[in-house]
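Coming up: chain A.
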Amino acid sequence: MQIKEYKPLIVAFCCNWCSYAGADLAGNNRLNYPAEVKIIRVPCSCRVNPMFILRAFQRGADGVIICGCHPGDCHYTSGNYYTRRRMALLFSMLDFLGIERERTRVEWVSAAEGAKFATTMNDFVEKVASLGENKRLEDLRCKR
Partner candidate 1 sequence: MQRIGVFVCWCGSNIAATVDVQAVAQALKNEPGVVFSTDYQYMCSQAGQDMIKEAVAEHNLTGIVVCSCSPRMHEATFRKTAAAAGLNPYMVEIANIREQCSWVHKDIPTGTEKAIILGKAAVAKVNLNTPLTPGESPVTKRALVIGGGIAGIQTALDIADAGFPVDIVETKPTIGGKMAQLDKTFPTLDCAACILTPKMVDVAQNDKIRIFSYSEVEEVSGFVGNFDVKIKKRARYVKEDLCTGCGACVEKCPMKKVPNEFNLGMDNRPAIYIPFAQAVPKVATIDPNACNMLKNGKCGLCARVCTAGAIDYTQKDEIIEEKYGAIVVATGFNPISMDKFDEFAYSQSKDVITSLEFERLTNAAGPTAGKLVRPSDGEHPHTIVFVQCVGSRCENCAEKGKEYCSKICCMYTAKHAMLVRDKYPDIETYVFYIDVRTPGKNFDEFYRRAVEEYGVKYVKGMVGKVSPEGKKLKVQASDLLNNKQLNIDADLVVLAAAIEPDKSARPLATMLTASMDTNDFFTEAHPKLRPVESPTAGVFLSGACQGPKDIPETVSQAGAAASKVIGLLAKDKLTGNPCIASSDENMCNGCSSCERVCPYGAITYVDKEFRMPDRTTKVRRVAQVNPAVCQGCGACTVACPSGAMDLRGFASNQIIAEVDAICK
Partner candidate 2 sequence: MNNKMQNLRDEIILRSGVNPSKCMACGKCSATCPAYNEMEYHPHQFVSMVKSGDIEPLLASDSLYKCLTCFACVDRCPRGVEPAKLVEAVRLAAIRQQGANHLKPDMVPDMLDDDMPQQAIVSAFRKYTK
């Protein structure tokens, strides 16, 4: 019997102006990263509601990463500063509830950092894969 290799499911929220463009650049430069990463485009990282993150975990995501412009470079001048506070507090809370802290991450990726995008995703997928399936924040009804 062949054992199916465990592949984590990663949801990446990317801001339209920097990180989504950075992801495009990774594509332009043919830089590989795992296909388990699925990108959702948002106008700014500050559009990402904690509810979206929890929803993703509920539906079976194993890791959620939020990418935005570097602090100071936000297209909307200050959106990512709010993201930074919100996510620092939210991730700390998830950790407080015993959720593995490696399952969540915020990374600043500029439109020029295609290579950083690919490296970040490779690294994130590897870390999440080593944790195995997300069992602490899942909804059994939503299991595949």
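With respect to how the candidates were assembled, all candidates are chains of the complex that A comes from, given by their letters.
Here is the rule we use: a contact is a pair of C-beta atoms (placed from the backbone, for glycine too) under 8 Å apart; a residue touches a chain by one contact, two chains touch by 3 or more; residues count from 1.
Since we're looking at a predicted model, the values are computed, not measured.
Peer 1: All of 1 or 2 sit in the same complex as chain A; which one actually touches it?
Peer 2: Candidate in contact with chain A: 1, the rest do not touch it.
Peer 1: Inside the complex, what are the residues of chain A that reach candidate 1?
Peer 2: Interface residues on the chain A side: 9, 11, 16, 20-21, 23-28, 30-33, 35, 38-44, 46-52, 55-56, 59-61, 72-79, 82, 86, 118, 142, 144.
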